[in-house]
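A single protein chain has been removed from this complex, and every other one stays in its place.
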């Protein structure tokens, strides 16, 4: 009875994704119907609990969470899965992630645009970096690759895969003028990664305003 | 018994407008007694549920929602309708909108002033644009026309009508140093439009601070 | 039995001042123990309900509201009245105000410093100005006088009185690097004035960042 696990675990994961939605909505990171969240329900076959498309993330309900397979097709629940389901599957496969979160904040959008020509954004020297999985010192340098936005999801998931492979140490990817994708070994890890990266984006973004004006260049922001 | 529909639908719509008020107040988009909200209750004759004038939008109650006719005269409920009722009627008529929302944020106020001489603000290349009704790609260019503010509501509604006719694809209009008008096929659509446009105004506004300083002009902000 | 009115009205006013504290604390306008609030309980003799000194405004309770006389001496309740009680009395007397609110936001603090040498800050052309009592058009020009801060409350209340007399149309006064004093014919009016002025301070403050950079000077910010 392989579905037993789903039956028991499913609702809890759905409740957790609903809570993530409320939390990020309160911070203004998933306005409109932006953002989408997923968590692995089973590995083999892959089953992903994921927010269905075009929903207000501050008003999610457990029934808005679908289960999809590796090909993005719905296996349980009613609704259309997020258009970006293939990106979630790609990340789960390449990173052995248990949860994938996509947010869409003002600072992430700005930095993803501003640093696009460099192919990414380097952040180093901040204590907050230690909240990223496996990072033990503020001297860590995190490179957040930036992928060009694309409405063709097959092409975009291929570009994302190439980027993930090229930057095996990266904890996150920015889509240009689109937002943040990050993940974790658990949903709690992924939530922490969102908070840490959003904090760092705001800090780096505000700092560059001062830097530009007063000839202060203490922070290497891009490679 | 044509009023039966009103009697049944009215309270629900009033509750929804109250909830919109609380939500936007929390974000600081309707401080003071600024902002006003409406939703169509019946088409023929036109009946609009609309917030009455001079109220704290964070403390609305269903009894604060009036029903007005096409001429802006109250047909049910107690209180003075918003001074800007004619603008709501104009938008409902020209756009076949079912809901009209007016917010008054810091960023909308700033941009409506800053881009007034260009007659509007162009926003393009952002994924968030896809949340606007009928927009399927981030490559969309949204032109948000800006209308000069005016205390003469007849004159202002005429100017608004001309602007709506001149820009049939626009999802919103800014009144200079006054705020945002947007609308939708449903109240939920209109709420989503407010969130998306406020997000984009903040993003474009903050980006222009960087642009000015560092010779970065990646974003075409006005035509 | 002249106290009957106090007994009945007092608790209600205390509850309202408590609610104002929670509301402004949520917005970050009365951090630390900053800010103080008062409302007139009786005119003759003057009785003012006022927050007692050094309290967390997000955690006020009705028992934290004292009643003081014209001389600032406590007539009922336990605790030390706010050190700035005399400023409240001064405003009540000069403006026939029924409520006086003092907030301490980042933007008010910055602008009170930045425009101090001009003796005040001029704000004009914003629709939001219409929320100020008696203002009917956005073409209104509001002059917010700035008074130098002083720890000698007798001297400061004298300076405040002179400023109020010199600017009879002003709806508010800024104390330099200290914050905002505004008032109203009712507590609700005073609350609305705080929200409107804080909105305008943020708008004018942010706009001047753009202005400085890009040679844009559309707004006359000081006389």
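Just so it is clear, A, B and C label the chains in written order, and each chain counts residues from 1 on its own.
Note that in this section a residue touches a chain if its C-beta (ideal position, glycine included) is under 8 Å from a C-beta of that chain, and two chains touch if they have at least 3 such contacts.
Owing to the predicted nature of the structure, the values given are computational and were not obtained by experimental measurement.
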Checklist entry - Can you list the shown chains that the hidden chain touches? => result A, C
Item to check | Omitted-chain contact residue, chosen from A:60, A:159, A:173 or A:196 | outcome: A:196
Checklist entry - Which positions on subunit C touch the chain that was left off? => result 28, 31-34, 56, 104, 106, 109-110, 113-114, 149, 151, 175, 177-179, 205, 208-209, 212-213
Checklist outcome for this item: Residues on subunit A facing the left-out chain by the touch rule are 27, 125-128, 131, 136-139, 188, 191-192, 195-196, 198-199, 202-203, 206-207, 209-210, 213-214, 216, 218-219
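One rule holds in what follows: only the chains that are shown with their structure count from here on.
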Item to check | Steps in the shortest chain-to-chain touch route ending at subunit C and beginning at subunit A | outcome: 2
Checklist outcome for this item: Outermost chain relative to subunit C, judged by CA means, is A
Item to check | Cα-superposition angle relating the copies subunit B and subunit A, to nearest 5° | outcome: 90
Next on the checklist: Interface check for copies subunit B and subunit C. Shared numbers divided by all numbers used: above half gives same, below half gives different; which is it?
Outcome noted: different
Checklist outcome for this item: The distance between the C-alpha centres of subunit A and subunit C, rounded to whole Å, is 44
Checklist outcome for this item: Cα centroid separation, subunit B vs subunit C, in Å, comes to 31
Item to check | Per-residue overlap in subunit A, given as positions that touch at least 2 other chains | outcome: none
